[in-house]
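Reviewing the structure listed below.
One protein chain omitted, others in place.
By written order: A, B and C. Residues from 1 in each chain.
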Amino acid sequence: MIAVLKQGTTPEQRDSLCEWFRNIGLEVHISEGKFHTILGLIGDTSRVDIGLLESLSIIESVKRISEPFKNANRKFHAEDSVIDIGGVLIGGGNFQIIAGPCSVESRDQIIGVAKRVKESGATLLRGGAFKPRTSPYDFQGLHADGIELLLEAKKETGLPIVSEITNANDLELFRDVDVIQVGARNMQNFDMLKQLGRTNKVILLKRGLANTLKELLMSAEYIMAGGNERVILCERGIRTFETYTRNTLDLSAVPMLRELTHLPIVVDPSHATGISRLVETMAAAAAAAGADGLMIEVHNDPEHALCDGAQSLTPDQFDRLAVKVRRVREAILK
Amino acid sequence: MIAVLKQGTTPEQRDSLCEWFRNIGLEVHISEGKFHTILGLIGDTSRVDIGLLESLSIIESVKRISEPFKNANRKFHAEDSVIDIGGVLIGGGNFQIIAGPCSVESRDQIIGVAKRVKESGATLLRGGAFKPRTSPYDFQGLHADGIELLLEAKKETGLPIVSEITNANDLELFRDVDVIQVGARNMQNFDMLKQLGRTNKVILLKRGLANTLKELLMSAEYIMAGGNERVILCERGIRTFETYTRNTLDLSAVPMLRELTHLPIVVDPSHATGISRLVETMAAAAAAAGADGLMIEVHNDPEHALCDGAQSLTPDQFDRLAVKVRRVREAILK
Amino acid sequence: MIAVLKQGTTPEQRDSLCEWFRNIGLEVHISEGKFHTILGLIGDTSRVDIGLLESLSIIESVKRISEPFKNANRKFHAEDSVIDIGGVLIGGGNFQIIAGPCSVESRDQIIGVAKRVKESGATLLRGGAFKPRTSPYDFQGLHADGIELLLEAKKETGLPIVSEITNANDLELFRDVDVIQVGARNMQNFDMLKQLGRTNKVILLKRGLANTLKELLMSAEYIMAGGNERVILCERGIRTFETYTRNTLDLSAVPMLRELTHLPIVVDPSHATGISRLVETMAAAAAAAGADGLMIEVHNDPEHALCDGAQSLTPDQFDRLAVKVRRVREAILK
Partner (left out) sequence: MIAVLKQGTTPEQRDSLCEWFRNIGLEVHISEGKFHTILGLIGDTSRVDIGLLESLSIIESVKRISEPFKNANRKFHAEDSVIDIGGVLIGGGNFQIIAGPCSVESRDQIIGVAKRVKESGATLLRGGAFKPRTSPYDFQGLHADGIELLLEAKKETGLPIVSEITNANDLELFRDVDVIQVGARNMQNFDMLKQLGRTNKVILLKRGLANTLKELLMSAEYIMAGGNERVILCERGIRTFETYTRNTLDLSAVPMLRELTHLPIVVDPSHATGISRLVETMAAAAAAAGADGLMIEVHNDPEHALCDGAQSLTPDQFDRLAVKVRRVREAILK
């Protein structure tokens, strides 16, 4: 970390600041320039509150050289994390497709879809039981019943299941859920992240609509700081000025995150684009970008899906997608 | 609501869709064009799931004419809402300044600041006990002790208090807090909004960093749909590409929200800009834009504030701000 | 186009508006609702000024059903445009890689790079002679000399050349340049677009940093309306709040534009990410997204490039990229 002192800072002020840095365990290197004094801080600066530092009247600016995340940081954990989800591995070269409907609607629906996507090569089943909807008047999911139906589908097909939590008080209901998803709107619900950090569940953490990669990694850090290191990151589009697509899928995030962290990275082209016609193409692009997995909405009857039907594929369309993605994976690994 | 049907829709498909609309209580007006058929839907369309509609294969596009929020909508509630906060009125011409530190740090600090800001004309005291911080390693607030200290400051000064909640499970601790703040990161924590909708507390709802005014109003709707109509909206800056200021304060939101809703609108220039030097000016601008109130960070010792000191004013600076804001208020009301 | 009239519009006002629409050649369908009257307008609405319409006091809102671009619109030109660039075809299944340095710096440099990228499979050579730089103090290109050197490289290698124009007055200098590039900052320099529309040059039109796909197509329309139909569109990243990458590469733009237009679509991952380490991966992703071509910065000595070196590949790195892209192309076409 580098701190630049303002012109006019007295030697006493400078020394008192250096003292403070040394007290919190940092080594300080001072470089005196004509106009500015520059302090180089060495040590575990992830615990320094940058906002506090910037607020000091003698500070011109502060710049981190190392990132403020530690557990998620590739610098301290060079190898890719491989996460075992009930026998299905993700990360470190292991690629998985999570597929299923936006919402669990009925026994027939979820088991029907589960069987179909398994045949096409999906290795995890997704389905929403708790749906965060912008409007209080829209369908919000089947809640406990939805989880029950997912567990039946798991029993029937053997696919581990992924479902979104919207309230940490519901954790008990997720006892047998394999992967707990934190949705984009809850990415900075820090209280919930802390509680998930005390579980032994795999957490799929979706990037918020207006969150930077650094904030995504800091949210992963919240979970990991609690002791739960099994976090999967998910790029699902960010909010921009473009309106043709629902959000803007930021695929550069995949190789960028790959550099920054050892955690597995999954891409959700269904929510990102919000348009089913674009999902196959963007799934292929995500695979080419090096994602460790995909999350795809599939519905046996997309036209009557209770939510987000616009972005769901039919099982046949998903089948085509899975074939294409497999080919692209082979092409980039050759 | 207008639905445009795709070319090639058969009369049977059209009739079956119209039937469905009529079943949910809407009146349907059909207009046949050369290329497209247009359906005009009259009635309570706030309960129509627009995503579902758009997913139908015969639909070209859907457009709402009326907004999907009802309780918050000025169309159904023409007069400004005036909210009584322990005797302090806000809205409908009543202007209030909420002031205080980002975080409650000690008894001396909070009572000291409270007395000073009251003298300068603040009518509500703010102070954070639960702080949502991007990093798990940053200071997160004094929690229950912080609330206790706020209540002492209230007793000492008579100022009603405003504090942020980050977990609905803490609601019991907010028993004597006058205004519960929902922070930007929790604006779409719908589970929490629903729980707050079942309380009789005044809720200060901050706009999310990447949320539209419509989404802000839909989140207010979540609270109001539960029976709690005492919601204050707060503009606090949105995330854009500009980096000189922390966020971009969207002051046009004030007159725009004024048209759309009857709820009081408050502006927080401290968090929006993140720079204490800009706060006085932007507070004056917010008053000129017609805000019903301001939320200002004041610290008796900003240089050593445990968080967000960069944006805090000293009591003297706040005093000057309050004088200027009062003058601007008079200028626009003359 | 649909126009919704405000409540309270009199029959006379409505009829006078309908009369006006009919006078500009549109058919009008009237649908009377309980609260609103809806007018459906059929005909060539691309010539209706939507801003003007919205400004009328009796108009609630206006919505286009068809897009306001015509020459670029796939609806009126179903087949992919194939553009012949001195014998090199692009579009309609023909994929090309444009490679070369950001700036032309010397004879040795440009000819050296040209030979190397040709060997690796590049089919067009790029090189900047006029460089739009944010700072007036940065290197702005060799101008006429740069064009001369590019033409020598063309002679030496046979590769058609692509170079950016920043002032229509320089058109004469581009006499022998095969493809004239319009940079992101000039995408809405309408005067220049009109002048390029009167030439018979192939135009590579880059999307502006904050421009929507619709605006990109409207800018293509400016060129095409002048009679020059040989336009290639280029996605090169948009400006968002994310700062790890220079811009956010919007790869969904590729399949989305594919639906909207028949023009070839090229992707520039070098400028979009601004980081050479990400270019190979994002080039593969762009190919998987269905791009008709790529634009890649290659420099024989990236460390000493006079501009934008951070995003340039070495010839060896480019060679690897070209092999990977070829494999991905095969994978998605299988």
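Observations on the model:
Quick note on the criterion: a contact is a pair of C-beta atoms (placed from the backbone, for glycine too) under 8 Å apart; a residue touches a chain by one contact, two chains touch by 3 or more.
Since the structure is predicted, the reported quantities are computational estimates derived from the model, not experimental observations.
Interface note: of C:32, C:138, C:176 or C:259, the residue touching the hidden chain in the full complex is C:138. Only one of B:79, B:172 or B:259 touches the chain withheld from this view, namely B:259.
Among the residues A:32, A:108 or A:259, only A:32 touches the chain that is left out of the figure. Contact with the chain that does not appear here is found for just one residue of B:50, B:238, B:294 or B:313, B:238. Mapped onto subunit C, the footprint of the missing chain covers residues 46-47, 49, 51-52, 54-57, 68-69, 132-140, 166-169, 185-186, 188-192, 194, 208-210, 215, 218, 221-222, 225, 239, 302-303, 305-312. As for the chain not pictured, it touches subunit A at residues 2, 4, 27, 29-36, 38, 40, 42, 60-61, 63, 65, 239-241, 243.
Where subunit B meets the omitted chain, the residues involved are 210, 212-214, 238, 240-245, 248-256, 259-260, 272-273, 275, 277-278, 281-282, 284-290, 324, 327-328, 330-332, 334.
Here is the rule we use: only the chains that are shown with their structure count from here on.
Closest to the middle of the protein, by Cα centroid, lies chain A.
The chain with its CA mean position farthest from that of subunit B is C. Chain centres here are Cα means. That of subunit A falls 32 Å from that of subunit C. Inter-chain spacing, taken between the CA centroids of subunit A and subunit B, is 27 Å. Taking each chain's centre as the mean of its C-alpha atoms, subunit B lies 39 Å from subunit C. Counting partner chains per residue, subunit A has residues 210 touching two or more of them.
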